[in-house]
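Input: one structure, supplied below.
The complex appears here minus one protein chain, its other protein chains still in place.
== chain A ==
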Amino acid sequence: MLNKWEGIVLRTGPYGETNKVVTFLTREAGKVTAMARGAKKPASRLAAVTQPFTHGIFMVYKGKGMGTLQSGDALRTMRHLHHDIMATAYASYIAELMDRLIEDNQPSSGQFELLRQAFHAIDEEYDPEAITLFVEWKMLPVAGIHPVLHQCASCGATEGEFAFSFQEIGFLCHRCFHVDPYLIRLSPSHLRLIRTFYNVPIEQVGKLTLKPATKKFMRKIVRTIYDEQVGVRLKSASFLDQLDRMPSFGRQEQAADGTEDKKEPDDECSAPENLP
């Protein structure tokens, strides 16, 4: 049966001399894998549309086994994602995270929409590290983690000082700090930011101006959850770490675009201004 799906290429792998196996996340059918015959030949019409991160309409013939990609039309080629190494690195991280967490053939337009918004935002030159944090927080439920962020995970209190507990996977109020000896104290702005990352759709968030220290803090929390609770270690994370160690590519330098530390943390996520 020939299907017309809107999708984004998550990854490709070689198959034989001239073919590629392409994994897409589609709006209609979830994550699907299809064979793109001849896509490695230079003159193939499939060569360009099967590049990672391409958003397009794909015609896939699907029988019992792996489908075959018949044709594709790019809706957006994500040019910036291909021309900026930090954007490429973070987009690869997002694609790998989605690929690892999402099961095949389970339709979910929400996951597709998250990926589309994230890639479009990075392509529009929004801070890729901040966008990646959004995706990491929003993918936690897909990984089976439902952090308690609206109240204290232990007593249910909604007022007071809060900290993040990896044991309880959520916030703990000051009255319950004794429950977890390894908790991480949160400022009110961190609290709001975590809730924003988890709950607010990417396209409803305005221009992000997160301080490097804030991003590092958020990254530490979410990566610890993935490491300890989900057990997912991504290859692209080690690539980001390699870039980090290089003086001219580190995350600190990349993020220090005039937002360096004078502002109150409240200014870090500005009012909605609608991302693409």
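The criterion applied here is as follows: a contact is a pair of C-beta atoms (placed from the backbone, for glycine too) under 8 Å apart; a residue touches a chain by one contact, two chains touch by 3 or more; residues count from 1.
Throughout what follows, contacts and distances are computed from a predicted model.
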Choices "Recombination protein RecR", "ABC-2 type transport system permease protein", "SigE family RNA polymerase sigma factor" or "Na+/H+ antiporter subunit G" - which one is the UniProt name of the chain not shown: "Recombination protein RecR"
Full-complex contact with the absent chain, from A:V21, A:A89 or A:C176: A:A89
Sole residue of A:I57, A:A74 or A:V200 that reaches the chain not shown, by the stated touch rule: A:A74
Listed residues A:N3, A:Q51, A:Q167 or A:T224, member touching the removed chain: A:Q51
Footprint left on chain A by the chain that the document does not show: 11, 16-17, 42-43, 45, 47-49, 51-53, 73-74, 77, 82-85, 88-89, 92-93, 95-96, 235-236, 238-240, 242-243, 246, 248-249
